[in-house]
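Take this structure first; my questions come after.
Every protein chain of the complex appears in place save one, which is left out.
Labels A and B are assigned to the chains in the order they are written; within every chain, residues are numbered from 1.
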Amino acid sequence: MIQAEKKKRVIDIKNLDMKLKIENDFYNVINEVSLYVEEGEMVALVGESGCGKSMTAKAAIGLQPENSVLTGRIETDNENLLEYSEKEWEKRRGKETAMIFQEPMTALNPLIHIGKQIAENARTHGADKNEAKQRALEMMKMVGLPDVERLYRNFPCQLSGGMRQRAMIAMALINNPELLIADEPTTALDVTIQAQIMELLKEMNEKTGTAVLLISHDLGVVRNMCSRLYVMYAGHIVESGSIDEVFENPMHPYTRGLILSVPDVTKREQELVSIPGTVPSLAERKQEGCPFYDRCERRLEVCQKKACEMQDVNGHMIACHLYTGTQKEV
Amino acid sequence: MKENWKKLFKTPNFVVGFVMVFIIVFLMMVGFFYLPYDVNAMDVVNKLAKPDNVHLLGTDHLGRDILSRIMQGARISILIGILVVIFGLITGTLVGSVAGYFGGKADEIISKLIDTQMAFPGVLLALMMIAVFGNNLGNIILALGIMSIPRFARITRSGFMKYRDAEFVRASRVRGAGDFYIMFFHILPNIVPDLIVTCSLGFASAVMSEAGLSYLGLGIQPPTPSFGKMLSEAQNYILQAPWYVMIPAIAITFLVMGFNMMGDGISKVMQH
Partner (left out) sequence: MRYYARRILGFIVTIFLVSVFTFAIFQILPGDPATVILGVDADPAQLEALRASMGMDKPMVERYLDWVAGLFQGDMGTSYKYQQPVAQLIQESFKVTASLAFVSIILTVLIGLPVGIWLAKNSRKPVATPVSMLSQISLSIPAFCMSIFLIYIFCVKLQILPSFGYTPLNKGVGKWLKNLILPSMAIALGSSAALIRYIYTSINAQMKEDYIKTAKSKGVSMTNILNKHVLRNSLIPVITILGMLVSDILGGSIIIENVFSFPGIGKLLSVSISSRDFPLIQGLVVYMAGIVVLCNFLVDMLYSVIDPRIRLK
């Protein structure tokens, strides 16, 4: 199939490395991460906590920790965002790239009216007072907040968690950005509310055409939402591809483990599998070999020495020696 | 331990504080073996003499040697500081640990009592007790000791609240350890660093209050020299002999500031 027109990539991360400097030692947080999001699509970045997903997200909006060192490229509009000054970032953040966070309870300033905080995003990027307020009210309606005129003058403590996350979404989308980075937007919410917020994200994506990079540790959640998927482990992307392909034919042992650990409501008495062990802390990470080696059930001799490069296998990308052909399992 | 001392002596606050305290303590120590002059020996001809070779820090309005009086006056400040801190440490830790560990009614009652005590600003409580019971050494120590209880009780209380449900405490409880054992062998060691800081700050505050009381003439009575009394006597001569009033003021400042800065230094080292 020939694509009629190549879609624009709203973010294109190439070989991104992040090192954290802690007391004169450098620790690798992100290794050689490459991922992109095309305009209007929803892409998931999944992995257990501590895998570097949030760090990748923060780097993508220029909010990485101060003690970090980034190398590689983050491209949009033919510019390398890693070369941006703080001033250039301030212009970009909230306008072209927006972000929402895990904790809607603490992500809003407790002493400023909800509406004003939403409007602030428009104000920061040039709208005058009245226009900002009008747009804030519109956005609040759009994300399904009730009685917006009254709510505009409410403080965050008067809203439920779900409503606050709606407000966060309204705030993030008020300038109609190209890309919304949603960092575990439902983790802190009740299960019933989680579904509503996810529904809302999907709906907003379709209505406004804002691309979404959804960061989650929950594969079940992303399956119905996104078109493509990146699986991250210990700072590395280990598998990526279209959602359907990855779910139907997961290849990397880590992806398999993740998928098996999602309870499937269609199968009764299904045995829940969990991956043994935990994500190694920054200090425990090895410099050579496959990052998943210690926890892998199907590890090969070569895996201890050498990490596998990302390669195209059956239509999706994977970094695992199992699929390079000639190796023996240990 | 050795590591911590090294770190302490690299912390500017601690070093400056230590030097200030050391100067006063050193003078006091020497004073136990040798005083240049008798502290009460008057020499009216030589009154308000400037510091020189004969009187290193000059003489006061009665011609007494100021250096000797400082060397001996430090005794009262340090003695009261030590005893007040011991009193506050024991009582405050006891009260605070009960409040923090058991919580509930005990905590409510103790907290209310501490609040009540905090209602008496500055040295007011001590003044009231001295007014009623008289100003001998024991009463002054008791009064300042009671004043220092809230400081110790608060820090102990919050420490015990933090640790009372900690994993190691629960484990110990499951093994059948009694409350007393848990409180003093499991939890207390964890807050010792906080208590050390509090002792240092408490010492500063006790020295300051004592100096304040004796400045008002309500502390230790003459002829025993004390910094506060020297200051109030000297104030009348600030025009003729400014060094006379500066010396006790600086001595008090060295002790108070020294212990405050040492406390700050210790807490900085502990935070890392």
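One rule holds in what follows: a residue touches a chain if its C-beta (ideal position, glycine included) is under 8 Å from a C-beta of that chain, and two chains touch if they have at least 3 such contacts.
On a predicted model such as this, the values are computed, not experimentally measured, just so you know.
Within the set A:9, A:125 or A:228, the residue that contacts the chain not displayed is A:125.
Checked against the full complex, the candidates B:90, B:124 or B:166 give a single residue touching the omitted chain, namely B:124. Remark: the omitted chain is touched by one listed residue; of B:57, B:204 or B:220 this is B:204. Along chain B, the points of touch with the absent chain fall at residues 13, 112-113, 115-116, 118-124, 127-134, 204, 208, 211-212, 215-218, 231, 235, 238-239, 242, 245-246, 249-250, 252-253, 256-257, 260-261, 264.
Residues of chain A in contact with the chain left out of this view: 61, 63, 86, 89-95, 98-99, 101, 103, 106-112, 117, 120-121, 124-125, 155, 157-158, 168, 171-172.
The rule is simple: only the chains that are shown with their structure count from here on.
Put simply, the C-alpha centre of chain A and that of chain B have 56 angstrom between them.
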